[in-house]
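Note that one protein chain of the assembly has been removed; the remaining protein chains are unaltered in position.
Now for subunit A:
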Amino acid sequence: MSAWAVWAMAAPEPPHGATLGGALEMVALGCIAVAVLGLLLVEFVFKSSMARSTYRWTLLLGLFVLPGVALMGTTGHMFESMKTVEACHSCHVMDPFVGDMHDPRSATLAARHYRSGAIPDKQCYACHTGYGIFGTVEAKRDGLRHWLLYVTDTWKDPLTYKGTYPNANCLACHATAPTFTRVDSHKALSTQLANDEMSCFTCHGLPHPARPTRAPTRVTAHP
């Protein structure tokens, strides 16, 4: 992944309803449009009146530079738009999870965080990505794994979170809140919580519906 892409993903959201993904998409489309239009004009209208060196520079720009920028834009757009709940939900396997999160009568942690607006958007990504560059890389790698399992139809029900969920994801928001710091159990278990030897979920409940209560993710027509 290029440094630019990392920067693009780490960059804050543009304000006023515009999204970074949308902006990158516009950049890519703009570059493609300019490149195509420019190449057509240069080749069929202005070629004869242009100096040879200018012609070559415009070809270089239209054939390589602008497509390169467009590629970066589309890549950035893809990385960015994959963070949305809609992107995760595009695989129907996620129905029980996203459905529960949107359920106003659900008591799971995901639904409660969603309802409270604590995480305004990209809710899946916010909780499933560790902090720092490695968190992002790991999330993308895991996302690709999910996609591969999905398209190769090799996932197993019930879905399980592999490995230990990092408490740091919870603590990043909660650790300094008085509602967290004044609880003696948190103080008593601070080392275990920091080392992920005990999970926040154990006391605070599951983020998603418990496995036995979830609807199967496989469509019945396709055993």
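Convention: contacts are C-beta pairs under 8 Å (C-beta built on N, C-alpha and C of every residue); 3 or more make two chains touch, one makes a residue touch a chain; residues count from 1.
In this section, contacts and distances are computed from a predicted model.
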item: Complex member absent from the view - protein name from UniProt, among "NADH-quinone oxidoreductase subunit B", "Nitrate reductase catalytic subunit", "ABC transporter substrate-binding protein" or "histidine kinase"; value: "Nitrate reductase catalytic subunit"
item: Residue in contact with the excluded chain [from A:Arg52, A:Arg105 or A:Lys156]; value: A:Arg105
item: Hidden-chain contact residue, picked from the options A:Leu71, A:Leu148, A:Cys173 or A:Ala215; value: A:Leu148
item: Subunit A residues touching the omitted chain (full complex); value: 104-107, 112, 138, 141-142, 144-145, 147-154, 162-164, 184-185, 187-189, 191-192, 195-199, 201-206, 210-213, 222
